[in-house]
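All protein chains of the complex are present and in place, except for one that has been dropped.
For clarity, chains are labelled A and B in written order, and residue numbers in each chain start from 1.
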Amino acid sequence: MTSFGWPEFLFLLRSTGWTLLLTVIAFTLGGVAGGGIAIMRLSRNPVLRWIAMLYILVIQSIPVLMVLFMSYYGLTLFGIELPPTVAASASLAVYVAAYLAEIWRGCIQAVPKQQWEASASLALTRFEQYRYVILPQAIRISLPPTVGFLVQLVKNTSIVSVVGFTDLARAGQLINQAVFKPFQVFTVVAALYFVICFPLSRLSRYLEGRLNARRSH
Amino acid sequence: MPAVVIDDIHKRFGAIEVLKGVSLTVESGQVVAVIGRSGSGKSTMLRCINGLEPFQSGRIEVAGHEVVQNQKRLRALRKDVGMVFQSYNLFPHLTVGQNITLSPRVTQKVPEKEAVERAREVLAQVGLSEKYDAYPETLSGGQQQRVAIARSLAMQPKVMLFDEVTSALDPELTGEVLIVMEKLAQGGMTMLLVTHEMNFARSVADVTVFMHQGKIWEMGPSEELFTSPKTPELANFISAGVK
Partner (left out) sequence: MAMTLHFESVIAASPIIIDGIILTIELSASAIIGGTALALLLVGTKSLAPKYVGWLVDAYVELMRNTPFLVQLFMIFFGLPLVGMRMTGVQAALLAMTLNLGAYSTEIIRAGVDSIHKSQIEAGLSLAFSRLQVFRYVVLMPAIGRVWPALSSQFVLMLLASSICSFISVPELSGAAALVEQRTFRSFEVYIIVTVTYLIMALTLKLFLAWLGRWLFVGISMNAASGEKG
């Protein structure tokens, strides 16, 4: 039986890198899609609004694990075999898009209605209103909850081993199977997650405090 | 040619009829004040003119544009019609200069340099040249409202609409805004303004319109309207309103 030493720790560190990479890709893809869905959700076209609403409702009402399975097996069913990295990021992005869309919809709606009216009166198109007036303000409001969601995402990447991806949690499981020192191994794994998530949580809280201070100003 | 023609418009919010057949003509260069109780439909009428509120029937033509709920045509109209709101509605993330140059640059494709020149001009007109780089939150309410007026002026509109632009201001700050508006009126701008400032309406507006229960109850040359109201409603309103 091997013990839990440097090589194992380095393996965990490397897997932490994979977890981070996966988080970044899923967040980027999901963010782009989520932004689009948020704007669809607020569109003047009822069909677009309805599609966005349904998407958000459904994804937020099923486990992330099922989102992973469904996207993974769904694609396989169409005969598309994806490498684990792509499968994992794409299916996580499906989940990310729904949550970010809902968060950002709230932030866009938090921009006062008068900002829409004033910019419309200045003859801006709807796109220009978003681009120059609404989004810059919405983005400022959205920072704290977005960073907060990033913490959820990092934690939720821990289940991607179901589509064959070896992330930090999976690496911990593998090492534990080899050395059978669950307390040691999972303490280190938990600590690595904590080191990523805790600063993000604090950042989210700090940003929120700053935003509230500005508001009550 | 009249700058604004409102012809028998009816406007409902759900089941409630807020404008019950309003007709009004504003000649080019004229200043028209709209007075009336809260809820009489003044803001709604103004908002119908630049298409912020759709209406059910009737017809409005302003600065040569017919008001229709078509985004493209509404934008063309809004380039010629300035609107100033009670709550200023400056863009808080932009400086004064950026607030003013935004629309000329984006919607009228005015080159940067010219847009800045124009912005400095209109800022000087409202007496705030030194605030070009300031952010709205650092300005007083009166200053913000003057910037909002400048922002509309930078579009070089043919008609300006003002909706109770001094109502949110402390009394000592209303004066500076009214002075700006009076200068505009003297400069020949066509203006339609909703106001609670009776003295201002009386001395600056050519015509005053009294709205009551969603209708134009009485209208006429300002001096005449205030000195000899024909309806008891207006008489009541004036005696209660003049402070």
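Following the convention adopted for this analysis, a residue touches a chain if its C-beta (ideal position, glycine included) is under 8 Å from a C-beta of that chain, and two chains touch if they have at least 3 such contacts.
Remember, it's a predicted structure, so these values are computed and weren't measured experimentally.
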Partners of the unshown chain among those that are drawn: A
Touching residue (missing chain; options A:24, A:58 or A:178): A:58
On subunit A, residues whose C-beta touches the chain left out of the figure: 58, 61-66, 69-70, 73-74, 76-79, 151, 154-156, 158-159, 169, 172-173, 176, 182-183, 186-187, 189-190, 193-194, 197-198, 201
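In this text, only the chains that are shown with their structure count from here on.
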Intercentroid distance (Cα basis), subunit B paired with subunit A, Å: 45
Residues of subunit B touching subunit A in the complex: 50, 52, 71, 75-76, 78-79, 81-83, 85, 87, 89-93, 102-103, 106-107, 137, 151-152, 155
Touching residues (chain side subunit A, partner subunit B) in the complex: 114-115, 117-126, 128, 132-133, 136-137, 140, 217
